[in-house]
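Removed from the display is one protein chain of the complex; every other protein chain stays in position.
Chain lettering (A, B and C) follows the sequence in which the chains are written, and residue indices restart at 1 in each chain.
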Amino acid sequence: MYSQKVMDHFMNPRNMGEIEQASGVGTVGNAKCGDIMRMYIQVENDIITDVKFKTFGCGAAVATSSMATELVKGKTIEEALKITNKSVAEALDGLPPVKVHCSLLAEEALHAALWDYAQKHNLHIEGLEPPKEDIHEHEAENPKE
Amino acid sequence: MYSQKVMDHFMNPRNMGEIEQASGVGTVGNAKCGDIMRMYIQVENDIITDVKFKTFGCGAAVATSSMATELVKGKTIEEALKITNKSVAEALDGLPPVKVHCSLLAEEALHAALWDYAQKHNLHIEGLEPPKEDIHEHEAENPKE
Amino acid sequence: MNKIYLDHAATTPTRSEVVDAMLPYFTQQFGNPSSVYEVARINRKAVDEARSMVANALGATSDEIFFTSGGTEADNWAIKGIAEAYEQKGKHIITSAIEHHAVLHTCQYLEKKGYQVTYLPVDEYGQISIQDLKEAIQEDTILITIMYANNEIGTIQPIEAIGKIAKEHNIIFHTDAVQAVGHVPIHVKEMNIDLLSLSGHKLYGPKGIGALYIRKGVRIKPFIHGGAQERNRRAGTENVPAIVGLAKAIELSMKEMEESNHKIIELRDYLIKGIQEAIPHIRLNGHPTERLPGNVNFSFRFIEGESLLIGLDMHGIYASSGSACTSGSLDPSHVLLAIGLPHEIAHGSLRITLGPENTKEEMNYVLETLPKIVQRLRDMSPLYEDFLRAQS
Partner (left out) sequence: MNKIYLDHAATTPTRSEVVDAMLPYFTQQFGNPSSVYEVARINRKAVDEARSMVANALGATSDEIFFTSGGTEADNWAIKGIAEAYEQKGKHIITSAIEHHAVLHTCQYLEKKGYQVTYLPVDEYGQISIQDLKEAIQEDTILITIMYANNEIGTIQPIEAIGKIAKEHNIIFHTDAVQAVGHVPIHVKEMNIDLLSLSGHKLYGPKGIGALYIRKGVRIKPFIHGGAQERNRRAGTENVPAIVGLAKAIELSMKEMEESNHKIIELRDYLIKGIQEAIPHIRLNGHPTERLPGNVNFSFRFIEGESLLIGLDMHGIYASSGSACTSGSLDPSHVLLAIGLPHEIAHGSLRITLGPENTKEEMNYVLETLPKIVQRLRDMSPLYEDFLRAQS
């Protein structure tokens, strides 16, 4: 059900790991729902010079994490903020409909890491909102008629 | 679903036809229900010397008619009255459960022919009752749960 | 002895191309299509492809096709599922007097549950009247369920006209097209059909598989509850081989329909004419033109259908008297009664349904054999005796 790209990023995740003294760290998701993503970013002169992730989750969660870090790396904060779930999913040649919710993590984790960076450095980043408590809360239950 | 005997009596019915000046004729059944049997008997000295039938009905109806005439032929009236649906069906090596109702005709037709004979000759035959109006009336509908 | 199968409306053989298409899914590609792993993907794809093949044949889209265990389940689901979904709107259903038992008994069941059902009468040819339909519509009518083509007498209903009226009145329209799909052209959109039932074994596909077309936007409750299969609408592990087989059979029948019907109609008309010329006191049942290509249905006065069938059977000819389902019951077919036949004539009916493998030689054999059997049974019949006596 997954695209070749998804499978590739799942089997060979890019930027998996930790950054010891990261500029920002964001953890989103919820073990209850089966997916947690943590993103570490290194920021230098407004540019995300390094990024790493750890993910507990399904194949789609892992692949979107990996793809998101690829898209983010080397970007300015402003550019990075333009990366959406949709663009991550598209870069992966799409996700099965039931798995789209997993791609929400990537955007949220990036924002959470940036928020952490901003908090630590007392910065205001235009357009950035504080991380949600629970990323799945706003999702309606799959209607089962 | 029919026994070999039933098939044989259906394909080669014994005593099929009419008796021109019969001692008694009985017609039972109901075209509405899909089966009518007519039995002609010739009685001499209390003995059924000849018997013929005509039947409109299913394979079981034809076969029971044929078998009934075989059982009746040459019997005294008293003996003939002992022939029941059950004995006709048994002589045919049984009938499928859904077809048992067709075998009711044979006994009734014989009784109706004997009744006709008795009426015509002003006789009383012990144990013989007047023919029923509609042989199927007493049957309950197949319960379809 | 020749063996001549003339009962294609009861069931058809599964075509060898269909069996071949099914076989790999029993032993090699046997996985559960709901599984995550890659091998199951082949199964999922096979089911998806089958779904779009079925959709194509009906002028529907893939996401409007739901596989069921056959025509009966599809009928039950359509009627009960709509009744339940729209019970707030109303509890009135319109159907016809000549539906298959899968529809009739389901409607009768709903009557016991407090629904009201109108059974539209049919004319002597087996068609409902559009005027009757219009007059039957009430404020609380939620469903019109009228079969596409009748399984006994082959009559085709004015489906497009029914669809139009249903649409005008904003009433859901279901059609039991079990006898029609693969035999006559159908387009659910052009005909305003909201739900349509079909069955594999009536079109040279396997038994135990069918489908319900549900137009997008129609609310319907599930009938079989459980797993999330068929997009949460029909639970139960997908019958992959049968689904693949059904699709293959539909595809082939669409491709060959025109050619096959040309041949079948010629045979049918030859047989009808031959029987009419050879045997007196008979009646052709069904519509003279609006009828299924393969359907021949006659009533033979003074004789009973089952003995006629057995007689034919003894000569290697396999036909039917009314619906296969009704055999073993005491009553004559409700369809024949609905077109106005008296009981005793309804009892004497014969249904012959042709398929593309039948030949003119076979028809000639029937035309040789049938009159003899009919005569033999008439000679045996007290009704015929009475008739002759009244004549003389």
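By our rule, a contact is a pair of C-beta atoms (placed from the backbone, for glycine too) under 8 Å apart; a residue touches a chain by one contact, two chains touch by 3 or more.
Predicted model, so just to flag it, every value in this text is computed and none were measured.
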Quick one: which of C:E73, C:D194, C:E251 or C:E362 touches the chain that's been left out?
C:E73
Missing-chain contact among C:S253, C:S320, C:S333 or C:S349 belongs to C:S320
Of C:N239, C:S260, C:S333 or C:N358, the residue that touches the missing chain is C:N239
Provide the residue numbers of chain C that touch the chain removed from this figure.
3, 5, 7, 10-16, 18-19, 23, 26-28, 30-32, 34-40, 68-73, 75-76, 100-103, 105-106, 108-109, 199, 201, 206-209, 224-229, 235-242, 306, 309-310, 312-313, 318-321, 323-329
Residue-wise, where is chain A in contact with the chain that is not depicted?
2, 7, 10-11, 13, 16, 18, 27, 31-38, 54-59, 61-62, 98, 101, 136, 142
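Operating definition for what follows: only the chains that are shown with their structure count from here on.
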Any idea how many Å lie between the Cα centroids of chain A and chain B?
89
Roughly how many whole angstrom separate the Cα centroids of chain B and chain C?
39
Return the distance between the CA-based centres of chain A and chain C, expressed in whole Å.
55
Where in chain A do residues touch two or more of the other chains?
none
